[in-house]
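Just below is one structure, and these are the notes that go with it.
Missing here is one protein chain; the remaining ones are kept as they sit in the complex.
Each chain carries a letter (A, B, C, D, E, F, G, H and I) given by its place in the written order, and its residues are counted from 1.
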Amino acid sequence: MLFHVKMDVAIPRDLDPAERDTLLATEKARALELQRAGVWVHLWRIVGQYSNVSVFDVESTDQLHQILWTLPLFPFMTVQVTPLAQHPSALAAQP
Amino acid sequence: MLFHVKMDVAIPRDLDPAERDTLLATEKARALELQRAGVWVHLWRIVGQYSNVSVFDVESTDQLHQILWTLPLFPFMTVQVTPLAQHPSALAAQP
Amino acid sequence: MLFHVKMDVAIPRDLDPAERDTLLATEKARALELQRAGVWVHLWRIVGQYSNVSVFDVESTDQLHQILWTLPLFPFMTVQVTPLAQHPSALAAQP
Amino acid sequence: MLFHVKMDVAIPRDLDPAERDTLLATEKARALELQRAGVWVHLWRIVGQYSNVSVFDVESTDQLHQILWTLPLFPFMTVQVTPLAQHPSALAAQP
Amino acid sequence: MLFHVKMDVAIPRDLDPAERDTLLATEKARALELQRAGVWVHLWRIVGQYSNVSVFDVESTDQLHQILWTLPLFPFMTVQVTPLAQHPSALAAQP
Amino acid sequence: MLFHVKMDVAIPRDLDPAERDTLLATEKARALELQRAGVWVHLWRIVGQYSNVSVFDVESTDQLHQILWTLPLFPFMTVQVTPLAQHPSALAAQP
Amino acid sequence: MLFHVKMDVAIPRDLDPAERDTLLATEKARALELQRAGVWVHLWRIVGQYSNVSVFDVESTDQLHQILWTLPLFPFMTVQVTPLAQHPSALAAQP
Amino acid sequence: MLFHVKMDVAIPRDLDPAERDTLLATEKARALELQRAGVWVHLWRIVGQYSNVSVFDVESTDQLHQILWTLPLFPFMTVQVTPLAQHPSALAAQP
Amino acid sequence: MLFHVKMDVAIPRDLDPAERDTLLATEKARALELQRAGVWVHLWRIVGQYSNVSVFDVESTDQLHQILWTLPLFPFMTVQVTPLAQHPSALAAQP
Partner (left out) sequence: MLFHVKMDVAIPRDLDPAERDTLLATEKARALELQRAGVWVHLWRIVGQYSNVSVFDVESTDQLHQILWTLPLFPFMTVQVTPLAQHPSALAAQP
């Protein structure tokens, strides 16, 4: 089940640099782990912004919330979730 | 080069039903053709809306505009285009 | 799996009165059917508006889209879907 | 009498951690108490956000304001209240 | 129990003039009746707009919705309802 | 001459508690004084918000600005003023 | 007493051309009359829009509403009124 | 003197096709004429929209308004004008 | 050449009081100087807000930007500029 997720990141200027580096490294590791697990199926940068557009494939809304809520950068993100359905004109929907 | 495209469709109530059917059939045929050509790489329905979220892979902004402008449903669409770049945490960006 | 759905209804003034009556009757019948099936779990009117706030309990986003897309009043609705998760302070989440 | 309430929470980063823990614990206790009393009748998390959608059943607008104003997290919340009425197609409204 | 109600009116240009006159006369009669009954407690025009700001004193949200929904001009209104509570600095709140 | 005024209050967290108490006490005293003088003719709390909806009866826009600008809480308020006129369906407008 | 008024005009395409010409001529005559009377003290066109920014000098909000409501183009205008006060740095405010 | 102008075009569906063709041809001729005159210095299409972003070089705001107001497509455009100044980091601003 | 300028002022709470007083005094002196020079031709306070609506008469957009950018309060202002043209119904436009 797919969900479109937009994440806007705003890391405070006064965050300790070491804490910031750790945060970014653990965020990246977590993103790679979720991509390898087939859960975070797309991840693109929006040009000119500290934002991404992503697509998640999850079993439930509870699973999706648990994943987003525990992202290392979550406290510094604004997240917008849009549920997706199969489009009747998509290749995958053709008989 | 990827672009995120959101299309909201609003077909007028008074459109001739035969014209409407033709329009929808040609739109679907064109969408399938562009997907098979590897240009319209993702196409999802937004749940509860006559809207889709798409990703296009094109050579240029001129090509993308030409494609969107000539979609059969274009006169009845509101289209929003967002340029995408590779995300440094995407699997494809890893060495 | 729960989804919060807001529906704003705008029936065109020039809709044939008989068609309108049929539409409203079939919409109501469908709403009752879906409530009895345990899918449309809450349905409230927003005071002073031709709008409702609803909660649906579905198996998937595809199922939810199918339900909304085929509501008799769907062509005259603006629909906004928000995915819900269990709240850690909800009674149902307590051990 | 039902009211739809959306609460968006934003706890300042510099809040003392002990104060924060106390705040969250008292907020949860209060939420459970109000749910057990039949006043806070629904409480859902919005996926991907530090927000909830709730429904309250109260005797009056004064009672509702008193409840919201005295929530431990109120100083860190943005609250939006929408009055609800019985929907004519709701099961409960059928004869 | 008080509710703040903003009503924006937009009567279609093509409404039959006689129907329009009847509508306006019945709306005015209904407004006067509700004011005399102590339900529509304030009614002001917004300068430069076909809009009013009103305050209603009702027993319940269902009563308020019933009143608004059956106003003769309701089909041509956009209505926004805000619940009010006693303000601690209001004269009426002083001991 | 009536004006509709909406005030949203946001007192900074780091305001000195004694200063805050003084501020709130003087604000309340001023609000009562202006109500007793027949200038601040209505004052209601918006449910769930640190906001009020008010109606002022003043001689001029200069007088209204002077009153609002010198409210003790003014530096922490967002204020929106809407001029009101007599509504032709108001009881007071009937011959 | 000064009020800042923004008027956006949208004349329907299907208005009878003769009616339109009459409307524009009477609007212009009324605007000139009100300017000569010292009531409509400023009238500027917004570049690239069928809109104006105006300043009115009136005795009361009732007078201002009466003037705006009876403008020949009023049924085709969106009007936004902002009350003005003397600015302490204006030349006219200097002793 | 430069102005940034965004034009969104919405030609009504029911416009007579011959009138539409004439309109588009005269609009194009006028755009070319103004470009050759050095007044309409930039003209770009926004990808996926019936909109353009333009830059005009004019002597005065009256001249700019006159040009925009008399564009053949003006009645079907929404126009937004932003005044531009020389940027201190622009090449042309360097000594 | 006239421009409509709206300025919203937000002076930080933690600005040094002496610096603040100097800032306000120099801003006022500059505003008076520009008014006397016939450049800042109107300056009004918006009732209930730390904002003004102004009209400037300048030779060019570069001159206007230079004036606004160097206002003492500019770092604490949000400024919105709208170009104005002569209105065909203005007294000054009559033959």
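Keep this in mind: a contact is a pair of C-beta atoms (placed from the backbone, for glycine too) under 8 Å apart; a residue touches a chain by one contact, two chains touch by 3 or more.
Because the structure is predicted, anything quoted here is derived from the model rather than measured.
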> Considering the whole complex, which of B:M7, B:L64 or B:M77 touches the chain not shown?
Replying inline: B:L64
> Residues of chain I in contact with the chain that isn't shown?
Replying inline: 3, 5, 12, 61, 64-65, 68-69, 75, 79-81
> List the chain A residues touching the unshown chain?
Replying inline: 13, 45, 47-49
> Residues on chain H that touch the omitted chain in the whole complex?
Replying inline: 2, 4, 27-28, 31-32, 35-36, 42-47, 52-53, 55, 82-91, 94
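Keep this in mind: only the chains that are shown with their structure count from here on.
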> So which chains are sitting against chain C and chain F at once?
Replying inline: D, E
> What pair in H-I, B-H or G-H shares over half of its contact pairs, by residue number, with A-C?
Replying inline: H-I
> Once the Cα atoms of chain E and chain H are superposed, what angle does the rotation have, between 0 and 180 degrees and to the nearest 5?
Replying inline: 145
> Considering H-I alongside B-H, which chain pair is linked by more C-beta pairs in contact?
Replying inline: H-I
> Quick one: chain B and chain I, Cα centre-to-centre, how many Å?
Replying inline: 45
> So which bits of chain G are touching at least two other chains?
Replying inline: 2-3, 45, 47, 61, 64-65, 81-86
> Okay, what are all the chain pairs that touch?
Replying inline: A-B, A-C, A-D, B-C, B-H, C-D, C-E, D-E, D-F, E-F, E-G, F-G, F-I, G-H, G-I, H-I
